[in-house]
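The other protein chains are all here in position, but one chain of the complex has been omitted.
This part shows chain A:
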Amino acid sequence: MPDHELLWQDLLESKSNDPTNKKLKDVEISFPIVYGTISFWLEYFKAVTILKCRYNSHKWTVYVRSANNEDLSVIVKRVVFQLHPSFQNPTRVVEQPPFELSESGWGEFEIAITLYFHSDVCEKRLDLFHQLKLYPEEEAGPQSTKKPVVVETYDEIVFPEPTEAFFQRVQNHPAANVPRLPPGITLPPPGSIEIVPYEKKRGDTKDHPLSQWFSNFSEADELLKVAAARQQVQAHIAKLRRQLTMIEGMPQQLKALSGPGQQFGHI
């Protein structure tokens, strides 16, 4: 095996040796999230008067929210938004839900969003990247101060092999997708685990002032689309298989007479 492959193997193995308390095999907990930006174009008057010193054409908000607008602080300890270096203090830390940040400016750039989790969830951080969009696409019509430019991305944070403590803490939380435990695994009674009351403050985004602009992500639509495509492909596969067997089934000397060779039937 070449050296670099060995290295890669080690790389993978090194990650599997993480210490934990008891892990749940074959279980994954996931949290559907949406991250993105909503940006409002400011009228010139407002832009100048509100912000006084420099001209900022847009006011925008970058955020990470639960896809169903539940409280993400059940897992997220803090979110760090890394802005363009031209901003004052470009590294912004948000320790409380909702995990969002509003700024004003005129330029589009890539925002790095780093999620840090509570210690029982995961020691590793998770990086998201979002391209701030202020100016609408041509086809979306002219810029308007009424309708913001919204760009959102759906994704799911997956925690493979969660610890038992974490599983118990979030298994009934509305922001989480928690599977049923595989047969044969029983958890100790919850009393033995100290449950940290992260939910004591309201951190959901259901009544968020921008919620009317949140996009709707429909899993059903997506599934339907893929299912339709699969059907088409499967039908085509069947057709090709028939053609193949037809050709294979033909004896050599008859090939010119029947099947696809009909137009060459000189005999």
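Criterion: a contact is a pair of C-beta atoms (placed from the backbone, for glycine too) under 8 Å apart; a residue touches a chain by one contact, two chains touch by 3 or more; residues count from 1.
We take it that contacts and distances are computed from a predicted model.
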As a check of understanding, state which of "DNA replication complex GINS protein PSF3", "Anaphase-promoting complex subunit 2", "SWR1-complex protein 4" or "Ubiquitin-conjugating enzyme E2 2" is the UniProt name of the chain not shown. "SWR1-complex protein 4"
Out of A:Lys147, A:Lys206 or A:His236, which touches the unshown chain? A:His236
Residues of chain A in contact with the chain not shown: 7, 10-19, 25-26, 28, 30, 32, 82, 110, 112, 117, 121-124, 126-129, 154-160, 177, 179-180, 217-219, 221-223, 225-227, 229-230, 232-234, 236-237, 239-244, 246-248, 250, 252, 255-256, 259-264, 266
